[in-house]
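Left out: one protein chain. Kept in place: all the others.
Labels for the chains are A, B and C, by order of writing; each one numbers its residues from 1.
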Amino acid sequence: MNLESYFPLLVLLTSLLTGISIFFLDEKRSALRILLNISGSAAMFAFVIFMLWGVFHGHNYETRWSLLPGINIALRADSMAILFATLSAFLWLITSIYAIGYLEITPHRNRFFGFFSLSVSATMGIALANNLFTFFIFYEILTLTTYPLVVHQGTEKALRAGRIYIMYTFCGGAVLLIGIVWLYTLTGPFDFVEGGALRRFGEERRVALVVIFFLMILGVGVKSALVPLHGWLPTAMIAPAPVSALLHAVAVVKAGAFGIVRIVYDVYGIRFAEELNVLGPLAVLASVTIIYGSCRALYQVNLKRLLAFSTISQVSYIALGVAIVGPLATTGGLVHLIHQGIMKITLFFCAGNLSKTLHIHDINQMNGVAWRMPLTMTAFTITSLGMIGVPPLAGFVTKWYLGIGAVQANQQWVIAVLAVSSLLNAIYFLPIIYVSWFKKYEENQPEEHISGKLETRWTLLLPPLITAFLSLAAGLLAASNLSPLGWAKLIVRREYLP
Amino acid sequence: MDETTVLIVWVILLPFVGAMVAFILGPRKAPIVTIITSYCIISVVAALTWQVWKYGPQRHDVGGWVAPLGIALYADGLTVLMLIMSIVVGTLVSVYALGYFTDSSISSETGKANHRSKSSFFWVLWLFLWAALNALFLSQDIFNIYITLELLTLAAVALITLEGESEAITAAIRYLLTSLVGAALFLFGVAILYANFGTLELEGLGELVQTGSLSVVAIALITMGLLLKTALFPMHFWLPPAHSNALTPVSSLLSALVIKGSFYVLLRLWFQVFPLEVTMVAGHLIGCLAAAAILWGSLAAMCQKRLKILVAYSTVAQVGYLFLLFPLAAKETHGLGAWNGAIYQTISHACAKAAMFMVVGNIIRAIGHDRIKDMKGVCQQLPVSMFAFALAGLTIMGMPPSGGFAAKWMLITTSIQSGQWWWAVILLAGGLLAAGYIFSVLKYAFIKTEIVNVPLRPVPRCMEWAPLILSLLALLIGFTPMPLDLLRIGNPFPDAVTMEVVK
Amino acid sequence: MNTDFMNIVAGHDVTWLMAIAMPLIMVPIVLKVRLGSFGVLIVPIAAAPSFILSICAAPGLEVYISWLLLGMRFGIDETSGAFLLFTSILWTVSGVYARCYLFSDKDINRFFAFFLVAMAGNFGLILAQEMVSFYLFFTTMSFAAFGLIIHDASSKARRAGKVYIALVVVGEVLMVAGILLIAGNVESFAFNDVRSGIVASPNCNIIIGLLFAGFGVKAGVLPLHIWLPVAHPVAPTPASAVLSGAMIKAGLIGWMRFLPLGEIALPWWGILCVIIGLAAAFYGVFVGLVQRNPKTVLAYSSISQMGFMTVAIGVGLAVPDAVPLVMTAIMFYAIHHSLAKGALFLGVGVLKDAGGTGFQRLLLFAGLLFPALSLSCAPLTSGALAKLTLKNLLYTTTMPWLAVFISLASVGTTLIMGRFLYLMWKNAGKTKSSPRFGLWLPWTLLLICVIFVTWLYVPDKRLSLLMKTVSLNALWPVATGTFLVWAVLQWGNKMSVINKIPQIPSGDLLVFFEPIVQRLRGDWKTNIGLVFSWPQNVLAGRLGSKGNNFVHKEKMEWMKRWHSALNCFIFKQVSTFVGKVEMQFICLSNAGMLIIILVIIFFFLLTIP
Partner (left out) sequence: METMSLKIFYSLTSIALFGIGMYALFAYAHLLRKILAVNIMFTGISLFLVATAQRSSDSNLDPIPLALVITGIVVLVSATAFAIMMVCKLCEKTGMTQLPDEDR
């Protein structure tokens, strides 16, 4: 019982306790709340970085306790967990800063920040979960803790969005549960194993395992918004910008995508999944989602809705990367977990800035807005180019690895998907960049007076700049060991070695 | 032996004595008496638990008379768990009732007097009910069980009538008549059993019972009577009015504990006394009713316009989960998981449902009604209560991490293991429907409101915290396998592959 | 200079990075600082490292920077040295020129920002020795050029920008698809491996097709040329100069780098390239001749000239042995064309608002005439040299008769230059004021470069080559062309038909594409949109009969989505049902539960053994 074995739990508790203590604060004590929030997220970030260092050097962090006979809650920081955990911890810190600025002088901030922290703990739980049972538990907690965030505004629309969100995610959870239970009844409880826990299963139970695979993918597919299951995501856009940012970049959508990664790699194992012929349909599903999301994004007028559809499309890159056998495609998929996170969160921050500062929600209000808010729109431009896949931004690295992975796996059609997706991305992102930089700014737009030199509050400005810079750096310095790509390669080495 | 096992008698005796004392000392002292009594019960049950834990099932023949003449009391893991459940719920309901019956806002003298009499009767009847419940859990004698069931019913009906309005009385009469019919069916079954086998003691019966048409009739009658009392669909008709028209602490007790009494008897009889006579088909029939109960209860709950009835219908649905045990355990090899699951469900539902009723009571206290539509803005004024409701909702929906989830997990696992996947589907569908009605309430916690112009009456702090603690407990059950360790003592499926009669 | 020192300088990472980074470093300065007299120096400073590199670095030098992107490799070989040289010259000159040209423009800072970024991209792609960094810089340049094209924000410029960016994106996508297909099968991304990788790849033809089209967009290859004539006239003149002079060559470099020249004979691709190239050479002339805007004419001339280079590439594809010659030919042609075309564009700018006094006017036209002649391959010019190498190349192949087509096309070039000069003569600035110093000085410098730079790359026997260009074979096309021009001017002036020539709108094929695209966009929003929202349409019975709603409106409202439909189903239908039956249950407690209970008992009796 050394200290190391408590580390994952500690990480979880950091945000949990932050959340709970925020609930008990007086609504008016905003300074204390900010202090709690920032110190909590900073502490968690520090812990995660420490674990990152440890995992890199081969330490083993594992917490485990028994919930039911034979059924354990197990939290373990393996390299894949750390990938996601680092992303969540870091973006929690950034988003907290942003949310503090965004929600200044609005009601119910305790509730907001409390649930915000709780949902981060849930995300951390998902990241660190070391078996399907634990994964499922945190997966459902995430649903529950994000619901209050989605309906935060309390309007009729927000409640409707919340209802749809709940319907989709609970149904998904139910399907996932069936899959997990079924699998457990076949195999008994097991932990995630790099290289796949089910490898020992041969031909027997083949049909059942295939069905279970798809049940579980359907379950996590709801959160990762695979195509027929994506309906909740655009409506959930009604939530405040930090929530959308969190939902799309870090928590919910990523949790689903991460689930797919876990199921394919650590439960089935990529080789075994390939033997079962389940990866082909998954790849097709992901491709359809990629194209479909982009197509829907094309004709959105509302900026956030557009971004939502873009998310649907982009997140499926992860699933696509997972579904293609081969270390390179896997690298692409895994690294997109990070890349999409930092890029999409920037875009949402920027959209939030526009709506908060200038009350701009629609694309056709954005004429010349870049000259009014140059820094924000610079961040927006950089990351949207990244989304298109323009080098040297992060999105390019992803596409690169996915593409060459697909070629290596002899699935050239994926290249076409990538190409069409890039094209569609360009078709819906470039006009935005164009109108915001090259059209005349209309002065008669409603404008909020912002004191000070900056275009908006610094708390709103800093986060997108940081993340935009990171998405540039993640691409530009991709070849270095410290980049997300470097870490993804480390994971892949561990996944494919055994 | 007797010196040590005499503890069991005290578990029953203490609340009886408490009831007497409370009755004698009058309304002002009654709460204190109740509190003291519950302390005593807690310590006695704690000791009993320790004994069971240490030495296995305990048996006590009252007065040293053995069967067939004497009355046997018996405590194994299940019994102890039920006792603990009733203690937890009961104590917290008592705490809640402390606040509930000190309503400072009633101004008129008659109103106050009325209130005071209600209060005093509540405490007495509640202790009486507690005694009946404990006796029921400990009885090892089928006729004794009949008696305790009747006592339980009478106490419960009396508690319902405390509310005093005509709706409550109507509901109470209906409840009384129904459960009298149930009792009659049960007693007839007991009579047939006795006529055939000449013993009333469960253990002995279990040994003697042979498959035969008469014993089948007896079992059918007994089961029928108990189903009526436990309100399994479609015999649930009496439950929603009864539970929703009672005073809040009473509703909590009824939903959390009283229906569990008859369910407990059914468990004992089916799995410990007549395991050999129970067949797949019978189990499946009950399973179908249970499935119908889950779906029907949830749908009906969704349609309700008043919160309290909604919660009552939710009980109808949750009872269905309990009865899924029967088809699942009927497939012999996988009984243990279902058994554990159903008992987990019993306990967590008790905590959660009691908490839910308490929250409803708080809302009624605050705004004077429980119309769901008009609850805007209220929930934000009662954050602790709403939080408790949400947590309890988790258990009801079977969301992790909660006792409800653990129960569901075990039931689903069993259903898939035994190849009866359709029950798993029903379970999940029930969870989703439950989410439907829980969230239709929860959303009011988030609705944006203009300035609230409803004058809110203050809600005492103990009324806010009791449900919170209960719902937290319902949640925490999901975090520990402790109850399962207890359950293993005297469990009818002792890790054996085939079902055996417990000796 | 000490060559060792130069080698050390050229061999260091920093120098290579500086060549690309210097312009980028200047970007923030340009954006933040008001461009005073210092402004003139910005572009020369930014281009200086590349210029030095192009002169100092010995061919074959390579550096590998492992930590950038996916590991970047820079290097210089024979061709890229030449490309870097003329590119840096052209960018520098245009930069200096632009400072004066856009002096009073309030968006000059933005212009320079894009200018510098595009420049960095252009240098980078020349230096890049592996495909990821090549792609990176290619993209950078392409996107930055967009800012140059739409600089003046007129509606024409915006249209040009749209067309340009659309084609750029399409090109990028094709290119990246091709690159990815290669990258999956090669050991390293260095071009040598890439070329052999393409050959080895099972998708060889697809890759070549994708790359040919992808780079073809930039190189203005025939059906993809439509952005050129639209973009060049509207961009500020210095921008047109670099677009047509330097950036158009990026596509060419792409072909040279990626296509498996010399690896394997690909006759069909070769023939295709030659056909497309020749077609472009003539098509450019024909359409260019009827244009009225001198810059548009120049743009078509570029298309035509790029056709020649496409022919050379085609030969290289078909005949692997000829590749060294192909490279030389392309190099000469590229240097010559880019400098001459740059000079012509800058000349347009010089003459636009100031015709100059008599003598000055004469001088200016002499200045225009020179690169025009050079393009028409008049003897003793670099153009003649370039054409000579091209023809020599063709003579080595099995199709020497192609040279005839080249000569014929040269006649066309002369014609189009005549047309250009005529238009300039007519449209030159009406004011008699002398041109601005800041404009004509860089122009003059460029003219000097036009004369000399090409010859720098002739290894030896310069004089004999010079003499060869005077042969009859080299002379007749330009002579014929000049005669025709003269004839048309004479005859045409009499009959005044020159202005009656029916004009083909600039961007020719674009005229057909544009409405189609617009129609698609419109339909996308209505039809495709409807298809994508099929669930609600299906529910509302709306598919297939747009506007004909046979379902009641209110119903449509609540059937909008499946979830709300589900909601309605559960809550509206079931709730009434459930409610009623529940009432029944409660009523039954008085009278009818007996039956239910008895039935259930009966069942129990049946089921229990």
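We adopt the following convention: contacts are C-beta pairs under 8 Å (C-beta built on N, C-alpha and C of every residue); 3 or more make two chains touch, one makes a residue touch a chain.
All values reported here derive from a predicted model rather than from experimental measurement.
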| item | value |
| --- | --- |
| Residue, one of B:G26, B:G198 or B:G368, that touches the chain absent here | B:G198 |
| Which of B:L138, B:L176, B:A246 or B:I489 contacts the chain that the document leaves out | B:L176 |
| Contact residue for the chain not shown (choose from B:M20, B:A47, B:V62 or B:L154) | B:L154 |
| Absent-chain interface as seen on subunit B, which is shown | 68-69, 143, 146-147, 150-151, 153-154, 157-158, 161, 165-166, 169-170, 172-174, 176-177, 180-181, 184, 187-188, 191-192, 194-195, 198, 200, 241 |
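Rule of thumb we're sticking to: only the chains that are shown with their structure count from here on.
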| item | value |
| --- | --- |
| Category of the chain touch graph - line, ring, star, complete, other | complete |
| Leading chain pair when contacts are tallied as C-beta pairs | A-C |
| Whole-Å gap separating subunit B and subunit C, where each centre is the average of the chain's CA atoms | 77 |
| Distance from the mean Cα position of subunit B to that of subunit A, given in whole angstrom | 43 |
| Distance from the mean Cα position of subunit C to that of subunit A, given in whole angstrom | 36 |
| Multi-partner residues of subunit C (at least 2 other chains) | none |
| Residues within subunit A bordering two or more other chains | 163 |
| List of subunit A residues in touch with subunit C within their complex | 163-164, 167-168, 231, 292, 295-296, 298-299, 328, 385, 389-392, 396-397, 399-400, 403-408, 412, 415-416, 418-420, 422-423, 426-427, 430, 434, 438, 475-480 |
| Touching residues (chain side subunit B, partner subunit A) in the complex | 380, 394, 397, 399-401, 405-406, 409-410, 412-413, 416-417, 421, 424-425, 428-429, 431-432, 435, 439, 443, 445-449, 478-481, 484 |
| Subunit A partner contacts - residues on subunit C that touch it in the complex | 66-71, 132, 135-136, 139-140, 143, 150, 153, 158, 161, 165, 169-170, 172-174, 176-177, 179-181, 183-185, 203, 206, 524-525, 528-529, 532, 561-563, 566 |
